[in-house]
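Every protein chain except one is present and positioned as in the full complex.
Chain lettering (A, B and C) follows the sequence in which the chains are written, and residue indices restart at 1 in each chain.
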Amino acid sequence: MTGPQSELASQWITLLAAGMMVIQLLMAVQRMILTSIRLFALQSLLLTSIAAIIAYCHNATDLYWAAGLTLLGKVLFLPWLLARLVRRMQIHQEIEPLLNSPASMLICGALTVLGYVVARPFTSLERLGNNTLAVAITLLLTGFFLMFNRRKAITQVLALLSVENGVMLAAVALASYGMPLVVELGIFFDLMVAVMVLGILVYRIRETFASVDLDKLSELKG
Amino acid sequence: MTRFFSSGFLLQAALLAYAAGIVGSLLALRREKAAGHLGFGAAILGGLCGTASAVLALVGGAQITPPAFELWRSGVPYLRLTVQLDALGAFFLLVVSAVAIASSLYSLGYARGFYGRKNVGILGAFYNALLLAMTLVFCSSNAFFFLISWELMALTGYCLVSFEHEKAEARDAGVLFFIMSHLGTGGVLLGFLLLFRASGDFGFEGFRAAAGGMSAGARNAAFVLFLFGFGMKAGIVPLHVWLAEAHPVAPSNASALLSGVLIKTGVYGLLRVLFDVLGEPPNWWGVTVLTLGTISAVLGVLYALMEHDLKRLLAYHSIENIGIILIGLGAALMFLHTHHPLLATLALIAGLYHTLNHAVFKALLFLGAGAVLHATGTRNMEKMGGLIKRMPRTALCFLVGAVAISALPPLNGFISEWLTYQSLLQGFTTTNSLVRILFPLSGAMLALTGALAAACFVKAFGITFLAQPRSEPAARAHEAPGTMLAGMGLLVAACFFLGLFPATFLKLLDPVTAQLTGLQLSSQLGLAHGLVLGNTLPEGGTVSTLGMALMGVCLLPAPWVLWLGFGRRARTRIGPTWDCGLLGLTPAMEYTATGFSKPIRMIFKALFRPRREVQREYDYSPYFAKTLRFESHIEEAFVTRLYRPFKGAVLRFSRRLRALQAGSIQAYLIYIFITLLVLLLFAL
Amino acid sequence: MKGMLLSLALQLLLLLALAPLVSGCIRNWKAKLQNRRGPPLWQPYFDLAKFLGKDMVISEHASWIFRAMPYVLFLSTLLAGLMVPLVSAQAPLSLFGDALALVGLLALGRFFLALGGLDPASAFGGMGSSREMTISAIAEPALMLAIFTVAISAGSTNLSQMLLAAQGPAWRLLNPGHVLAFAALFIVLLAETGRIPVDNPATHLELTMIHEAMILEYSGRYLALLEWSAAIKQLVLMALLVNVFFPVGIATRLTLPALGLSFLWLAAKLLAVAGAVVLVETTNAKLRLFRVPDLLSTAFILATLALFSTFLFQ
Partner (left out) sequence: MRLTLLLAAPVAAALFCLVVRSRRAMEAANILAFGTALAAGVGLLGEVLERQVVTEWGEFLRADALSAWMVLLISVVSLGSALYAGRYFRRDLAAGTVGPGRVREFFVLTPLFTAGMLLVVLANNLGVMWFALESTALSSVLLVALYNRRTSLEAAWKYVILGSLGLALALLGTVFTYAAAIEKGSPALPSFNWSHLMAVTGQLDHRMIKLAFVLVLVGYGTKAGLAPMHTWLPDAHSEAPSPTSAMLSGVSLKVALYALLRFHILTAACLGPSFSGTLLLVFGLGSMCLAAPFILVQTNLKRLLAYSSLEHVGLICAGIGLNSPLTIFGALLHMGYHALAKPALFFAAGNIHQSCHTLQMRLIGPGLVKRLPLTVLGMALAGAAAIGLPPFGLFYSEMTVLNGGFSAGCTATSTLLLAAILASFCGLLYQFSRILLGVPKAAPPSDPPALDAVPAMGLMLCALLLFSFWLPEPLTSLMRQAAAIIQGKGS
């Protein structure tokens, strides 16, 4: 790997990572479920690109696989699945967050700062895209925030998936060659199964409660 | 052949007998009669073997090599299930086994009351298990094993207290008993762990060696923990609140074991750690024990006086007597501190003697109360009366117990209190510091205790057995069956023996004191061939209950001489009691138990804080009431001021904490989130 | 052995004979002080003889406790009396019991007395028993503490030893500890013997009786035994008081002149105490029952002060 080329790749990676973060923030403030799903697909696409760039730079076959799986799973399959679920169950489109947009933005900003603080010790590592680690952690934290700032079951799934995206970004960024293939495969299939299980549950909840509002899910106390 | 009469073999036999009793009663679960006979028969056998083993070990003297054997090997680190009987253990084994014989004999008859109502097999199993656990407590040479036996004892005790679990009071009392007992175990456990930290092993031998090397702070901490833990079991004030709840609700044969022996395990524990293990005590240990003992004695008897539930009354007296035992122990600790081993031994003997005495007469009284309960179906003294005519033998047994517990000569309670007084009096000159004033003051309180106990038992015996029956069941009461009487009779005999021949018995205490303080006093205490009890001083006070008794018998003809002289023609008539000219006395006109204790209630009003409600309805003048409703209620200040608020606070806190788990997944996520943030910042 | 039996018999006789006289003296003197003629000194003896000859009525509700009680009380009081040095410094039964045993024996008698009060199912008996047990209970600590004070300074609870140890220069008897303990014991004596201001032995108003209430159902020879026991108990306590605190003139050797002198001393001291009792009874009214604890706690405090002043302020 030569210097300028790696620098260029690094630039791209940083840019794409920043894009992921922007999408995350957009997800935090916007209110329509289907848009959220599309934003998630876009975020996953950016993740795929980062993986692909790194794979190209390092010539790492495993990473190509990972990128491919992400593309298939998170960009195409899961958004399709979730969108279908939303349409089939005629879930009300409004997201209804607990906190309003400005507050959400404020918190997300604070979490971003925190992400950078946590990641700072590792920026000195001489690795491709190591500066994306801060983004990854920020994605994780804001995704976390999204999870408890949402009232609908399906949006929680979405937030969970964005957390997953953050983790994968960290994996790509930190491990430079990606994880071993068997792990990648395992993670991928687990994720798919997880979303399907979540889907089943959402479906059953919808059937039983006639709503996917999480406020109804608070009978178990003490 | 000698092998069969060795202490160790008999101990094994006793353990086996109890175990067989458990198994036997469980196997015969469906046949009540067989279960009772198997279970309690095995317990009698175990008690006999245990008594023989203990006596053999104690008669063997200080030089006996303690028999030791391991039950089996457990893989748990530091746990060695070694059964070893030393002199101290043997003495307490004697206490438990002797009471076990009488109580089990009694149980044979008493269990009949449960036929068709409760399962006797289960009772027998728990009963034997309690005996087994107590026996193991006294002969485990390893603190880990000790704790196991200790907890088993609490568990079986709980099962017995809650045996009649259909009654809410039995359930509540059981829970209270077990919880407090377990908290005490926590204290004991921590104390042992402190010792373990110093010695690296759980053997009492190791503790003994290591205690010298412990820092003063650690030893003091261990003392406080042990005092809390063992004191909880012994029921010293203010840790006593469970006792008066738990002992009355258990079946009476079990109450006898609980009150007679189980609380003595606390005394055993204190003796074991304070005298055997922890080494020379600082002064404040003794002062604390003595003070607590005095307070327990006085408060115990005062609360007992306010009871009109016969078994609760007896239970409160257990608190009193534990206090008396602790007075002896505390004095002994103070003497050890000032290096007066002779006096320490004397005080210790007083404590030990009272331990056995209390076991004997308290078991007797509980068995008597059980017989009354058996006959009348109630524990409320206000509903009794006149039972001496219906159950004369039981009444006689109860009377002996009452005289003994009131520390009246010539029975055994008097002897041990006399020894306690002697040691306290001599203690005054052992030191020049101001704490010496504690000795006579504690003696004076002991006197108050004794007198109040006498008042209490006048009430207990008088209201229960004398005068006219106050209720229908009391009027229809019947004498207890033979086995029950035989059980009580054994204890009556023991009261007399221990009261009349103290010097003979004191020989058995020699190995115990030799182990704990290095001295043997029986030859110094027993004067004139053991007929007179001295106090080790050459010109000191002496007492001979046997002499008194014989003298009394000799003087008995004196009144008859007078009859012959003056009253030959006088006749005796049976007539009605004087009724102030009314139309005959009714039981409602008799003095009640509540009325009997009213003067004391008024005098100690500040302590009891009685709540009374009087509702009067009248037409013209309040002096001519149409109806009168009187309600008086006493609750212990410890319960109302200490335990209940504490319990309330804990429950309130817990309920408030439940809001954390309110069902909102968002909140749960926030918990995790906050944890994550905190940890991330921590890890940076 | 023979000497011992002799002294035993003598003391027994002394107790039995002297006790009614002391009661008679008190009654007589009290009447004199109140400007009455009063019964003769020997009246108690006549009473006893009369009671002994009378028929008895026993309550239909009473049990054997009722019948056994007079014996137990009488014998235990007698035994207690045999442990107190009266004339000779060596009490006949001092080996069998010390000061503590004496208290114990008196308590035994009281225990049965109270049971006897409860037995006939009368409300008065129960009331008397209750009050008697209460008062004796709160008198007990003062009694014990006073005894302790003396016993500690004597180094023994043996009554004879206590008495011998107190002999010596007369000024020792005037030390504040001794005097305070004496005062405490005197109050206890009033309570234990049922004297005004604690109890009124002459009353038969039901609600104020204590001792009389307990023995209300007794008649005939049992009553005689009870009255006699009460008199003996009074004598024993007085003798204890005077001999332990003022062991002046008591015979340390068993010679006839010494004994005679000692007897005279004893009589003088007893009469002095009886006089004191009479004075107290005449000048005081009976206290309400719930004021009695105040009096007895005064005694307790006096005894405590005695202890302090003997050993701490030396």
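By definition in this document, contacts are C-beta pairs under 8 Å (C-beta built on N, C-alpha and C of every residue); 3 or more make two chains touch, one makes a residue touch a chain.
The structure presented is a predicted model; accordingly, all values stated were derived computationally and were not measured.
Engineer: Name every displayed chain that the left-out chain is in contact with.
Structural biologist: Contacts of the omitted chain with visible chains: A, B.
Engineer: Taking the entire complex into account, which one of B:614, B:642 or B:676 touches the absent chain?
Structural biologist: Of the candidates B:614, B:642 or B:676, B:676 is in touch with the missing chain.
Engineer: Could you pull out which residues of chain B are in touch with the chain that's been left out?
Structural biologist: 72-79, 144, 147-148, 151-152, 155, 162, 165-166, 168, 171, 174-175, 178-179, 182-183, 186, 189-190, 193-194, 196-197, 200, 650-651, 653-655, 657-658, 660-661, 663, 665, 667-669, 671-672, 674-676, 679-680, 682-683
Engineer: List the residues of chain A that touch the chain left out of this view.
Structural biologist: With respect to the unshown chain, the touching residues of chain A are 60, 62, 118, 121-122, 126-127, 136, 140, 144, 147, 153, 156, 160, 163-164, 166-167, 170-171, 174-177, 179-180, 182-183, 186-187, 189-190, 193-194, 197-198, 200-201, 204-205, 208-209, 217-220, 222.
One rule holds in what follows: only the chains that are shown with their structure count from here on.
Engineer: Could you work out how far the Cα centre of chain A sits from that of chain B, in whole Å?
Structural biologist: 70
Engineer: How many angstrom lie between the centres of chain A and chain C, each centre taken as the mean Cα position?
Structural biologist: Between these chains, centre-to-centre, one finds 100 Å.
Engineer: Taking the mean of the C-alpha atoms as each chain's centre, how many Å separate chain B from chain C?
Structural biologist: Taking the mean C-alpha position of each chain, the two centres sit 35 Å apart.
Engineer: Would you mind writing out the residues of chain B in touch with chain C in their complex?
Structural biologist: Spelled out, the residues of chain B in touch with chain C are 385-386, 388-389, 392, 395, 399, 403, 406-409, 414, 418, 421-422, 425, 428-429, 434, 436-437, 440-441, 443-448, 450-452, 454-455, 457-459, 461-463, 465-468, 528, 532, 535, 537, 539-544, 547-548, 551-552, 555-556, 558-559, 562-563, 565-567, 569-580, 585, 587, 589-591, 595-600, 602-603.
Engineer: Give the list of chain C residues in touch with chain B in this complex.
Structural biologist: 12, 49, 52-65, 70-71, 74-76, 78-79, 82, 93-101, 103-105, 107-108, 110-111, 114-115, 118-123, 125-127, 129-131, 133-134, 136-145, 148-149, 151-152, 155-158, 161, 206, 216-217, 220-221, 224-225, 289-290, 293, 300, 303-304, 307-308, 311-312
Engineer: Touching chain A in the complex: which residues of chain B?
Structural biologist: 658, 661-667, 669-670, 672-673, 676-677, 680, 684
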